[in-house]
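First the structure, then my questions, so here it is.
The block that comes next holds chain A.
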Amino acid sequence: MIESEIIKLIGAIMVLLGSIMAIISAYGLISLPDVYTRSHAGTKSSTLAVLLTLTGVFIYFLAAEHYLSIRLVLGIVFLYLTAPVAGHLICRAAYVSGIDIKKEITEDEIHENEYQTYRE
Partner candidate 1 sequence: MRENDVILQTVSKVAVFIILTFGMYLFLSGHHNPGGGFIGGLTLSSAVILLYIAFDVESVNKGIPVDFKLVAAAGVLISVLSGTGALLFGADFLSQSFAYFDLPLLGKTELTTVVLFEAGVALAVVGVVVTILINISEDV
Partner candidate 2 sequence: MNNILVFPMVIPVITGVALLFFRSYPAVQRWSTIAAMLSVFAISLWILEDVRSNGIMRLDFGGWTPPFGITFVADSFAMLLVAAASFVSLICMLYAVFAGDKRREYYFQYTFMLLLIAGVNGAFLTGDLFNLFVCFEVMLLASYVLMTLGGEKKQLTEGIKYVLINILSSWLFLLGLAYVYGTLGTLNFAQLSLRIAEAGQPPILTAISILFLAVFSLKAGLVLYFWLPGSYSALPTAVSALFAALLTKVGVYALFRTFTLLFYHEPSITHTIIGWMAITTLAGGSLGAIAYVDIRKIAAYNVVIAIGFILVGLASNNAAGIQGSIYYLVHDIVIKGLLFLIIGTIIYLTSNARLDRTSGLITNYPILGWIFLITTLSLGGVPPFSGFAGKLMIGQGAISSGEYVMVGAAFLSSLFVLYSLIRIFLNMFWGEVLIPRKHQIPLPFPLLAPLVVLAIVTIGLGLGMDFMAPYVTDAATVLMNPEVYIEGALDNE
């Protein structure tokens, strides 16, 4: 019994970690200077946060109810699959719609190559 309690606790702690991650990611979302960096914070770390949480809950259910949730696994897989695509699409959309990158952050590499034709 103790064992399962410990596993539950592990799950809970993973959830907590996830939540802290979420806060950090949200902080990034607020404080970072331009779309691209913000989207970085938004998509990458948030995804990590939610994956942590889901895994935590998955473990928790496993321990508490001996319930192996396929759907939860499916959800995790789905998130893994789609989150990067979503992030990619938004950044591209932002770029295409002509939002400038804060100059001090980085150089616009794409501009010079791939999308040049479009811009003109």
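With respect to how the candidates were assembled, all candidates are chains of the complex that A comes from, given by their letters.
As a working rule, a contact is a pair of C-beta atoms (placed from the backbone, for glycine too) under 8 Å apart; a residue touches a chain by one contact, two chains touch by 3 or more; residues count from 1.
Note that the coordinates shown come from a computational prediction; the quantities given were computed from them, not determined experimentally.
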Candidate from 1 or 2 that touches chain A, complex-wide: 1
Contact footprint of candidate 1 on chain A as seen in their complex: 74, 77-78, 81-82, 85, 88-89, 96, 115, 117-118
